[in-house]
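One protein chain omitted, others in place.
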Amino acid sequence: MSDLPASQGASPAEPLAHPGLLRTTLAILWKDLSAELRSRELLSAMLVFALLVILIFNFALDLKPSIRKEVTAGVLWATFAFAGTLGLNRSMASEKDRGCLDGLLLAPVDRSAIYFGKALGNLAFMFVIEAIVLPVYSVLYNLNLFNAGLVGIIILGSVGYVAVGTLLAAMSVQTRTRDMLLPILLFPLVIPVLISAVKASAAFLDGLPWGDIAPWFNMLLVYDVIFVAIAFMVFDYVVEE
Amino acid sequence: MESKPNALRILDIVTAVLIVAATAVVFFYAPMEAIMGNVQRVFYFHVANAWVGMLGFTAAGVMGILYLRTGNPKWDVIEVAAVEISLVFFFTAIVTGSIWARPIWNTWWTWDPRLTTAAILELVYAAYLMLRSGIDSPERRARFGAVYVILGFLSVPLTFLTIRLLRTIHPVVVGSGAADAQGGFSMSPKMLQTFLFSLLAFSVFFVDVLWHRVRLGQLEQKVEQLRLKLAR
Partner (left out) sequence: MIRVRNLVKRFGPKVVLRGLNFEVGRGDFVALLGPNGAGKTTFLRILTSLARPTLGQVEIAGYRLPAQAASVRRRLGVVSHQPLLYGDLTAEENLRFYGRMYGVPNLEARIAEVLEMVGLLARRRDLVRTFSRGMQQRLAIGRAVLHDPDVMLFDEPHTGLDQAASAMLDEVLRSVAARGRTVVMTSHDLARIGDLASRFDVLSNGRVVASVRREDIQPDALLGFYRQAVAGGAA
């Protein structure tokens, strides 16, 4: 009954080895990254949008050298948050377009592999945008943003943002109001991340002592842990009928 | 189911009596506060409304967990009822707070941790209602609603902590003991009695309205069922 070529590795009783959580997570990540490398739709949209947001802030706040230092952290995080929703929406919509989300759910993999795969992909896209925005911002405003602490905060903040964002995008893509809904659902829930990240980034840029930064750092850490765990726990309910 | 249960009728009357009594107690029994004057009387209803709002949002979070665990639609009906009612109570709390703040803090609004959290909390649950209205399938609406209400339930306390952190270590406010220090007072026994009584009155009020709203939700389900029966 089989049209499978004689296999060496797998046992005859169980022709398919159970694919592990890590391997399937990486398979989904690989799939998202290679599709994006080819089309570059999502990244270019995020990037252009991010630059536009900075441009708008430039005129809205009149970024004179005297105030630049104080508002830089806020402008950066507002930019990441706005550009982030674009990426989160697009990445989930691509699963819905040709029914691919069903294709993922049909596979004998743990649902958390789907969540972690999508979340890691989104995180990678966020990092790419942040890695481009930071030097561009440094050049445009003649500020030195190359600061290990700042990079650490950006990583922590992005993790929390993407953890909640991926879960909510999986929900909003299944509603009638689709792309409109994601920022409305997401922003009120990630306010702790945004405030802490802005404050910690500003503190690093001002060279404040660790004692001033630690509370924000801890808050980001707590948020990341809580929301990665809870998203992992409830993701099943978001994708299964 | 069709006719209003007797217990609910009785509760309606009790609620009406309690609210009228609470109003009377606030205006005639509670003493006038020495410094703030009559405007302090807002405090009794303000805190009662906020308390009931918090109660409702907490209840909604618990209902969300129960719904996901059991899949029983009755928890969903209670959940959405609690959120809707609490949005109104909490909004009333914000408005009464503003009325008090105008003469005492000399502004309608400040970005104090509690006020800011209250505003964000209203936004979270408004987003919850928008999420629900964007979904046609009743079962999915209930599932997503439960997930979001749980997320909100976890994030709002973190928001409060973060904003408090923001204010307490913010250089301008350092040393002032934060904004709620202005306009603080200590309660006399009569004030405390009034306060506890209005808490009780509003809690009963909340239960009464919740009961009505849950009945409405159940009737909605019934109408939906009958409509489907007719359509076939």
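Descriptive notes on the structure:
Order of writing sets the labels: A and B. Residues in every chain begin at 1.
By our rule, a residue touches a chain if its C-beta (ideal position, glycine included) is under 8 Å from a C-beta of that chain, and two chains touch if they have at least 3 such contacts.
Keep in mind it's a predicted model, so treat the numbers as computed, not measured.
For the omitted chain, the shown partners it touches in the full complex are A, B. The missing chain, though absent from the display, is touched by one residue of A:24, A:166 or A:201; that residue is A:24. Touching residues on chain A toward the chain that is not drawn are 1-5, 7-10, 15-19, 23-24, 27-28, 30-31, 34-36, 38-39, 41, 94, 97-100, 102-109, 240-241.
Contacts to the hidden chain, counted on chain B, fall at residues 73, 137-139, 142, 221, 224-225, 228, 232.
Throughout what follows, only the chains that are shown with their structure count from here on.
Listing the residues of chain B that touch chain A in their complex gives 68, 120, 123-124, 127, 130-131, 134-136, 139-140, 143-144, 146-148, 150-152, 154-155, 158-159, 161-163, 165-166, 169. Chain A contributes residues 164, 167-168, 171-172, 174-177, 181, 184-185, 188-192, 195-196, 199, 212, 215-216, 219, 222-223, 226-227, 230, 234, 237-238, 241 to its touches with chain B in the complex.
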